[in-house]
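I am attaching a structure below and will ask some questions about it afterwards.
Yeah, one chain of the complex is gone here, protein chain that is, but the others are all in their spots.
Then we have chain A:
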Amino acid sequence: MKFTCLSKGGGFHFPPCHMLSVSGFRILLDCPLDLSSLAIFSPVPIALEAHESLETDSVVRKKQKIEKTLDANDLVCAEPWYKTVKSLHLWDASFIDVILISSPTGLLGLPFLTRTKDFSAKIYVTEAAARIGQLMMEDLVSMHMELRQFYGPEDSSFLQWMRWEGLEVLPSELKKIASGTDCEELGAWMPLYSAVDVKDCMRKVQTLKYAEEACYNGTLVIKAFSSGLEIGTCNWTINGPKRNIAYISSSIFVSTHAMDFNFLGLQGNDLIIFSDFSTLDTTENMENDNTYCDPVTSSNASDDLYNLEEIAASLLKDDESMEEMEKLAFICTCAFDSVRAGGSVLVPIDRLGIVLCLLEQMSLLLESSSLKVPIYIISSVAEELLAFTNIIPEWLCKQRQEKLFSGEPLFAHVKLIKERKIHVFPAVHSVELLTNWQEPCVVFCPHWSLRLGPVVHLLRYWCSDPNSLLILESGDDANLALLPFKPMAMKVLQCSFLSGISLQKVQPLLKALQPKLLLFPKDLRCKIQISEANTIIHYSENETLCMPSSKESTEIDIATDLASQFHWKTLKQETVTRLDGELFMDQGKHRLLSGFRQADSKQHRPLLHWGSPDLKRLLTELSKMGITGTLKKNMDSAESKNAAGIIDIDDPEKALIDVRETGTVIITADENLASHIFKAIDIVLDGI
């Protein structure tokens, strides 16, 4: 088995990407897009002068500016390209056998792969992740088209900004995003796929339900288990004939909307690939390097827990989800304060579950007050997405499922849309929006690094209004993302949401899962020390790890009804038998079942003999059968000890038996006699 981490990703919107080789099959885990790098591009310019920023005279102006702080004119003013996982291009897509997608965001880069020639991999995605991912891609494509209309059809020449001259004039900050530290990431940029590519990609996807067994090639049994991060996100188990693997992506134990992290489903696997990098991003909680190992010592408390139920109970304590709900409540009160002061609120957040919960809480809050503030959702796919979230009770958390059983809608937005408290529009320029528009208001729209779609127009509109509020998910790139809208009078609320397993819970989780072998990110090593696994291998980006197989031989299941028909033979120490029936490979198991042939048609006969026959014994055996013969000659008795000779048979028919060291030839014209002689030889020889 081989494992290569292609990318450790960057937070919720850019999940990690790995390549795995099991039982001779190559498996790609996730295929994301680095959307944050979209921020180096300028959004649609408002005035014409901005369009000329890449003219040669402006280049000189730019060069002088390098040392200054970044401003909006530094951004690349061109049709955006998209950054994929850079190391993925070093692999031949046609050699990938299986692709496992753990989340909707892990699907965004897939059309780049599926449109390559000779692509033939089987893609497994959970039903819900596939649908949400598809809608996200459709939105991305249509928002990109909107931007493209501004730039016009692409000229065939190589992109200006990607040329050396173009890169040279980029400020170092942007250059690093564009080309990496050593220019090695330049190849990762791709022009966006088309709507046809997306459709084509989705056609190649095989959707799964949670815990549905998918059997690839009869060898690998692949199952998805809920990870709790978002609706439809999952962790994987891959069971092959020689190894059982569990892949843990970013997971949340108790979710406010999605089905909880089903860690019990991952039990019984000897290898765990831990790929939750979410704690890497939450460094602000522990600034000081020296305290990094603290959580480990504090986790000693959990050492007292020995049985599984206790560990499970401690993992499922919903303190985290309580904290999340409090965060949401805080966001709602901030938004409420803002609209009360007459300012509008813009919420460009791309986490479906968070948006759905915010919608519920915010409308509750607004309803309880006398304020008549409308909530708008502006996105080309919002209508479909909202409708979809209400027909998937099987993918939601327990509380939401209870709503199904009591006959209520799963999410409140269905009712709110009907009551016209929430309005859904496909775009900012749609007629219904213009006629309904009313301020102050609360607007939800997709994020797309604040470069594409309705968010750009709304930010431009509100950025100078000190009463308005922007609610953003925090990240390192927020500063760059907001650059085109500076100076901003608008208030900005940055919030971070839980997006993975917290450090304190890693240790008890591994204790519950008991892996023999653990693959753990090197980057997290200093944050936590793990004592649970028998062996820990640390991995880092672009380093291939080889793991010897744990089992030497393959196990084979033999049906007992077949085994009872075997003809056993006892040798010195062992009993042996020749196999029969047909060998099947199914669900990663070798099975020997009785074939369809009738048993009587096949007479049992040894096919393989060894040793050398004793000629005297052979003569006696023959005479027992009524066959008489004489030992004609010993071929040079000195050379051959006892085994060589010719037996001449005259009764009942003429026949010769030519016995040599390595073989015997029976020469006769009579079929019956031949088989009798064979039987006699079979008696004096060992055979099977």
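For this structure, a couple of remarks:
Everything below uses one rule, namely that a contact is a pair of C-beta atoms (placed from the backbone, for glycine too) under 8 Å apart; a residue touches a chain by one contact, two chains touch by 3 or more; residues count from 1.
The criterion applied here is as follows: contacts and distances are computed from a predicted model.
Hidden chain, UniProt protein name from the list "Kynurenine--oxoglutarate transaminase 3", "GINS subunit domain-containing protein", "Metallo-beta-lactamase domain-containing protein" or "NADPH oxidase 2": "Metallo-beta-lactamase domain-containing protein". Listed residues A:431, A:546 or A:607: the one in touch with the omitted chain is A:607.
Contacts to the hidden chain, counted on chain A, fall at residues 208-213, 223, 265, 383-384, 387-388, 390-394, 401, 404-405, 407, 409-410, 552-561, 563, 566, 571, 573-583, 586, 590-592, 595, 597, 600, 605, 607-613, 654-656, 658, 662-669, 671, 674-675, 678, 681-682, 685-686, 688.
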